[in-house]
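Missing here: one protein chain of the complex. Every other protein chain is in place.
For clarity, chains are labelled A and B in written order, and residue numbers in each chain start from 1.
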Amino acid sequence: MDYPSTEMTEDTEEQSGGDGLAKAIDPTRLGPAAPSSAPASAPTVFKIDALTAYYGKSAAVRDVSFDVPGNQVTAIIGPSGCGKSTFIRCLNRMNDVVPNFHTDGAIYFHGIDIQGKDVDPVNVRRQIGMVFQRPNPFPKSIHDNITYGLKMLGMKDDLEGRVERALKRAALWEEVKDRLKDSALALSGGQQQRLCIARAIAIEPEVILLDEPASALDPISTASIEDLMHELKSDYTIVIVTHNMQQAARVADMTAFFSLSEVVDGSRSGVLVEYDRTDKIFTTPGDKRTEDYVTGRFG
Amino acid sequence: MSPTRISLQEDLDTLQATLLEEGELCARAIRGAIQAVRERDPELADDVIAFDDEVDARYLSIENGIESLLARQTPVATDLRLVLAILHINLSLERMADLCVNIAKLTKLVYMVPPDTKLIEAFDEMGARGEEMLRLALDAFVRRDVEAAEQLTELDELIDRANRRAVHHLLALGSNRELREWGLRMIVVSRCLERVGDNAVDIGEQVAYLVTGEFREFTDASTELRDD
Partner (left out) sequence: MSVQADPGYSLSSERLRRRKVVNRIMEALATLAALLAVAVLVIVVASVLKKGIGAINVDFFTKTTSTFSFGPSQSGIANAIVGSLVIVFFAILMALPVGVLAAIYLNEFASPRMRAPLQLALDVLNGIPAIVVGIFVYVLLVLGSGQSALKASFALAILMLPLFARSTQEVLALVPNALREGSLALGAPRWRTTLSIVLPQAVGGIITGATLATARVAGETAPLLFTSSLVGNEVNWNPSHPLMSMPYFIFAASEQADPGLQEQAWATALVLIAFVLVASTIARYFGLRSRRRRGGKR
């Protein structure tokens, strides 16, 4: 489009009053002012297909299906008891240690069902890391916490460099670089949690799962963890369970809302109610149950 | 302690940048509209009308962005006032652009009539003043400068006086029917230019709200209509 013509542009610059106006213009930007939306071509990292998870006879979650896109933050929200933690622990086979746990359905990670018979859960967990609700650093030094996984996996080349990079990536390096030999247990809660994140990313997984990572932390630490996720998603795929839906709103690109089903055989299980872009879930949710939950009118 | 809430800050910066872009486009629209009146150029007027799409696109983008930001980030305090100020300024800018469209449409209706040079001079001045006010208002917004914003009322007074002079002048035109129709249209054009100034003052009021947390009108709306 030619108009306004170039002579106008020159006039603009002459007449522009005040520095603020002149330097703020980027003519190429249409300025979306919308959240980083899932580009149509984001690759799918997880494809969850009709997953039902049982403890013994009762189903904790029932018939869950959705896709998790790569290099995005996907949040799972919902009231307590709707199987969010059970679900996320399926993604890295952590539920294997629970007796009487079994599943129906499939979880495809790069097209491979991670619950398949010939899939080694140890390998799964090396690609899909997890950070827990309460920080759980090993009772070793800060340095050794990080090298534990590295040494185990034979990633011993440039060990110190890897430790430094992991701690920098987790925004902890500056605070601990002079005391790497100190016990990890001497750190504050927020620092411990960042250490756990550094420990997880040191072994270079593809995915990081976070199960209510900030619920045991104070607001300042929570904010720094949230900012961290914003930074990390450029290199990792992040899935986070949170009971704090404001946190999901702030942090996530995609949000999955779980809730409790109707009573079936005397019990209720968690079901996926709605899965969509976060700004849609929080501005115009499609399902009334979602609306009730995010507006806080959930009974 | 390093700053946090990177996401929120990024979103606020994007909104503000888009708003300033929209403001720049409005300024060009004002200039284009006056030029179309001065040169009686219907094609230029069409361009001005089409150009409004650019402003509308940014207006919509900011509206959606604000909705999303409020839902997702729950801003409070200064952040909240900034979002609300952007919301209102966005509206003022969109109105300004629509006024330019009106001016262009009116030009297209009566472009074949030879213009009155004194009137065109007056319009030139009003347009320039309006554009100046817009830039000053947005600049005050960027610098969060309440005093600069308050000075807009003086400039608005000048536009108001030019408007009243134009009306007087138009009323004194001859009784030629064609000329009278032209005169009617031009009164509306003058009114549009005057309202551009009012919208700029509104932007200034939002700047004061953003900084002080209080909303107040800069001038008392019940000032008597003057007739000098």
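Everything below uses one rule, namely that a contact is a pair of C-beta atoms (placed from the backbone, for glycine too) under 8 Å apart; a residue touches a chain by one contact, two chains touch by 3 or more.
The structure presented is a predicted model; accordingly, all values stated were derived computationally and were not measured.
The absent chain, not drawn in this view, touches the displayed chains A throughout the complex. Here one chain is not drawn; of A:Cys90, A:Met130, A:Leu217 or A:Ile281, the residue touching it is A:Met130. The hidden chain makes contact, of the residues A:Gly78, A:Gly105, A:Gly149 or A:Gly190, with A:Gly149. Of A:Tyr55, A:Phe101, A:Phe138 or A:Trp173, it is A:Phe138 that touches the chain left out of the display. Within the set A:Ala186, A:Ile220 or A:Val264, the residue that contacts the chain not displayed is A:Ala186.
Residues touching the missing chain, restricted to chain A, are 92, 94, 97, 99, 122-126, 129-130, 132, 134, 136-139, 148-149, 152-153, 183-188, 196, 199-200, 203 (touch as defined at the top).
The rule is short, and it goes like this: only the chains that are shown with their structure count from here on.
Per-chain CA centroids place chain A at a distance of 44 Å from chain B. Touching chain B in their complex are the following residues of chain A: 1, 3-4, 8, 11-12, 15-21, 24-27, 29-35, 220, 223-224, 226-227, 230-231, 246, 249-251, 278-279, 282-283. Against chain A, in their complex, chain B makes its touches with residues 1, 4-8, 11, 14-18, 20-21, 23-24, 27-28, 31-32, 44, 47-48, 50-51, 57-58, 61-62, 64-69, 71-74, 131-132, 135-136, 138-139, 141-143.
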